[in-house]
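Note sheet for the following structure.
Only one protein chain is missing from this complex, and each of the others stays in its spot.
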Amino acid sequence: MPQLAADTKHRVAFHLNGRKVEVLAENRMLLSDLLRHELGATGTHVGCEHGVCGACTVQVDGAPVRACLILAAQIDGADVRTVEALTPTAQQLSPLQAAFREKHGLQCGFCTPGILMTLDALLTTRPDASEQEIREHLSGHLCRCTGYATIVAAALAAVEEIRKEQKYNA
Amino acid sequence: MTINLQRAGLVGRSMPRVEDAALLIGRGRYIDDLPTRRDTAHMVVLRSPHAHAEIRSIDVSKALEVEGVHAVITGDDVAALTRSLTVGVKADVECWPIARDRVRYVGEPVALVVADTRYIAEDALDLIAVEYDMLPVVMDPEAALQEDAALLHPSLGSNCIAERSFRYGDPESAFAEAKHRFAIDVSYPRNSCTPIETYGVIAEYDPGEDAYDVTANFQGPFSIHAVVALALKVPGNRMRLRTPPDSGGSFGVKQGVFVYAILAAVAARVSGRPVKWIEDRLEHLMASVSATNRATRLEAAVEADGRITALRWDQIEDCGAHLRAPEPATLYRMHGNMTGAYAIANVAIRNRVVLTNKTPTGLNRGFGGPQIYYPLERLMHRIADELGIDRLEVIRRNLVPSDAFPYRTATGALLDSGDYAAALDTALANGNFDELIERRRQARAAGKLYGIGLAAAVEPSVSNMGYITTALTPEQRAKAGPKNGAQAVATISIDPLGAVTVKVASVPQGQGHRTVLAQVVAERLGIPFKAVRVNTELDTARDAWSIASGNYSSRFAAAVAGTARLAADRIRDRLAEIAAGQLNVEASQVDFLDGRIFDRLNPDNSISFNRVAATSHWAPGMLPEGTDHTIQETVFWTPEQLEAPTSKDGINSSLCHGFIFDFCGIEIDPATGAVRIDKYVTMHDCGRVLHPAMVEGQVRGAFAQAVGAALFEEYAYGQDGSFLSGTLADYLIPTVMEVPDPVILHYESPSPFTPLGAKGVGEGNCMSTPVCIANAIADATGAIDITLPLSPGRIGDLIFGEEKPSSQPQTRTPNKSSSGQRQLTGQGSATVSASRQTVWDMLLDPATLEAIIPGAHGVERVSATHFRADVTLGVGPVKGRYRAEIKLSDMVEPEAVTLSGSTQGALGFGNGVGRITLREADGKTIVGYSYEAGIGGKVASVGGRLLDGAARVVIGQFFQALARHAGGGTPHGGLLSRLKALLGGRS
Partner (left out) sequence: MKPPAFDFVRPEGMEEVLETLHLRSSDARIIAGGQSLVPMLNMRLARPGVLVDITGLRNLQSIHEVRGEVVIGAAVRQAELEAWPHLRRKLPLLAQAIRWIGHVQTRARGTVCGSVAHADPSAELPLALIALNGSVRLASQRSKRTVPAADFFLGMMSTAIAEGEMIEAVTFPVAENGTGYAFREIGRRHGDFAIVACAAVADKTATRLAIGGVDDHPRQFDLPQENGDELDDALNDIAWALNARDDLHASGRYRRELVRRLGRETVLEARSCRN
């Protein structure tokens, strides 16, 4: 059985935004630190490191999770997706991102990447999510700037946009 | 000044924000994202677990042995390289950014560790051994003033660091002549707007130049730069302060990072490398900065018709353990506005600033407003009820009259513009107040608890840098020289291709300054919105700034955007002169639109903006005689209305004064006390609106924070000084589920004092909303004393009747301690199969103690009645090693003994006293015990929920072990299980 000693770094290999990455990290390193400081993916933010604020939310194997509550040693072999992966092309925002700009769903932007990752996961599995479902999912995030109303509006606008796109594509 | 806005132009439109694209794709550049030098080390801060204690010793030797540690720094090391922080009042007191001989609040820095990574630094931090001698604590502002209160700063001779009394008009006569006098007492709690990004600092020291270079997510005011430079004992030009491009919110709070800028700067100097410090959330909640809590008595002299003729304020402001710059500003920020939205000619004020064993206070959104409007608007509600007059009517009768502007308040503010009565009526009409009254009627008819709250407020913005000197006497002020004004600055530069860049010292923390500045400047210069780039990073070594720079007192729209407009005007005038020569027309005939500069009378006669704009670079000789270049223009602007306090203490504390009228309907679940905000209407007159979506964003954001302050958030302390709100599971920030969307209404009265007619709008709801909600709760419940935050438990106390007693006799008295107190009590007994003397001897024997103290690793006998032990204690996975001291006293051999113990370790500390009695029965001994214990430190802050249970488990284990040990050699079989039944459950 793999036995990883405390006092040394170990190889951690996983997929980050579709790309295979390998880093050396202590068992105890948090995924949030691993992404930000070892891999330079600073779009994921750290707000509380005890799993309450939601700023560090990323997708692991498709589900939104707190990166601050995952240890480097637990992430080997996983598929991790962060805010850096949301944009379809460098010049273009995704419908969800565009809706946030359109509806002024952000101010300081610090909580935003985590919120986008939760909503992206929700809208991927439930493209016709109701306002109630959106609120349930957003309740795992703290935002201190917006008072949330414009975030909900942005999410609903994104649902509408995705619906239109799907109709158009169909 | 005339207001001449092109409403069809860019200003006044909700443009998409230029900030957003980068933030949405994860390319923001917050402080923790910035590149650093490869040799940058990480700093962590060892913090006091005690609210008040002398530091007996600090042993850093083990921490220094950890591989990867570069330095461990104590208070004395810091003191050797710095001087005490400047204090804003005349007082014989020192104020250090780190404890020296004494700690005065839970979370106060005690030592710094600098290491290769934060992980290693925290490992080393755990190895620093500090010995403390506990001191009595002072937690309540009123108690701090009592004669026998413990002193935080003995040099002061008192816990009151500043006291002033003020008198405006003739309050004594007004009170003597008034038909009625009504008073209200309020304890306004501590809270904070807690940004989601915590503090961060990157500091370097250059020994060659004896200069510091600090990047911090500081927000201003830059008067603090002077405080930092003075503390570091360098001239200001050797203390370079920079801010990162993005900041994760501040709401005032990041003003407080300056203390850590000093500590990190010293750490960089001592360790000889750049040092980075990113505050963690536990540090932030415990020790960053807090709004003040305040005890207020407000009394009003009232005529029969509800008109108020005088107010008498008695305010005791709790600034925590140190008076840190810019305090006592929270108390004086509102000094010109002590009559709120009302015309009240006579005012008496007594202001006392006290120090207690809590985190030092600082800037927080609303800054002083909530503490004023809570008593004032609660009192308005009371006055109406006592007089039997409609509450709206009492507000109306006292409002500053519509024709009175600009209106000078009794305490000196010059209310710039407004029509409060008209705004109020508009709010009632457009917010459907009548419908809300009907909704209340129906709800009550259906047996529900439903209340309507009202609140009127004046929202000041653009602080007068001189208001804080109102804390000094006129004589002290005369000696120190006058302080006043609010210098704002904006720079516009044009590059050789004619591209326009705007730089300001406004240090935005998410408010979208760059977007609004692009609107203002693009509109004025007739160029596309996207053609303007705005840079809001600030570097004190390179940029134009003043002590008033920064992002506070809602000064951006009114002062900074206005100043950018003035700079644009100047550039535009010069460009017009340059273009006039090229177009062969008078400069007055030149106009700007769509990137062209043209003859207004013959638009076809035009030239591109870029070409004219580049002239100063490429052909300065072509500039008309007497026309200056257009390469860069910096404008400083300070409003003339912001004068120093008068000799009679009148102070125009702010330049602009918005008006707010809020009303709300609230339903309380009678079964649970849960509050539902059914409807909230907030009317704002913030002058000219520059960007409607951002104004609404500010209103919604402040409203959400105010809902938090009203219903959820409190920085709570135990009576022993323990900090109890140490995690975001204890300090409850409302989520999307708790914040309703308010109805936002506008009434525009442009400010005559600002270049764009705009006023601040960011703080108003932090001032008006808590009391509006409280008034609604009062209306719903009929209660008079309402204390924030209104948790369902507190509401329950208001609405639940007498409690039904149990039909069973109670074996245990219910815990009577007030909420948040960490005092545990209990009692129990156990039967031990040994004689009294045997049990007695065991209690005095180290070997026995080692066996029965849970987790003991060795008990050392210091004297016959004093033992010392290392113990591992915990529940579940939460385990910590502690050093325990146990003393025996009041010994009556072999009947009774008092056991007092204290433990200290990384997870916290505990102390307790237990009385043990031994009674013989049938050859056995009945051991009776009762105890009182207090627990503090980390576990108290972050694990309050698990603490009580853990303490009982541990204390139970002790007596369980005692009984087991005593009964160990005896043949009585079922003893252990019997004891477990006795002790394993409740003790």
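First chain written, first letter: the chains are A and B, and each begins at residue 1.
The definition used in the following text is that contacts are C-beta pairs under 8 Å (C-beta built on N, C-alpha and C of every residue); 3 or more make two chains touch, one makes a residue touch a chain.
This one's a predicted model, so the numbers in the text were calculated from it and none came from an experiment.
The residue touching the chain not shown here, chosen from B:232, B:939 or B:961, is B:939. Contact with the chain that does not appear here is found for just one residue of A:35, A:68 or A:151, A:68. The missing chain, though absent from the display, is touched by one residue of B:54, B:94, B:126 or B:569; that residue is B:126. The chain not displayed touches chain A at residues 1-7, 26-28, 30, 33, 49-51, 54, 57, 60, 63-66, 68-71, 73-74, 118, 122, 136-137, 139-140.
Contact residues of chain B toward the unshown chain are 118-119, 122-123, 126, 280-282, 671-674, 712, 716, 724-725, 729-730, 732, 734-735, 737-738, 791-793, 796-797, 800, 803-808, 810, 812, 814-815, 817-821, 875-880, 906-907, 938-939, 942-946, 948-950, 952-953, 984, 986.
Heads up, the rule we're going with is that only the chains that are shown with their structure count from here on.
Centre-to-centre, using mean CA coordinates, chain A is 29 Å away from chain B.
Here chain B touches chain A in the complex through residues 14, 16-17, 19-21, 23-28, 30, 32-33, 119, 193-198, 246-249, 251, 278, 280-281, 509-512, 693-694, 696-697, 700-701, 703-705, 727-729, 733, 735-737, 739, 741, going by the rule given at the top. Touching chain B in their complex are the following residues of chain A: 26, 28-29, 36, 41-50, 52-53, 55, 82-84, 86-87, 93, 97, 100-102, 104, 106-113, 116, 135, 138-152.
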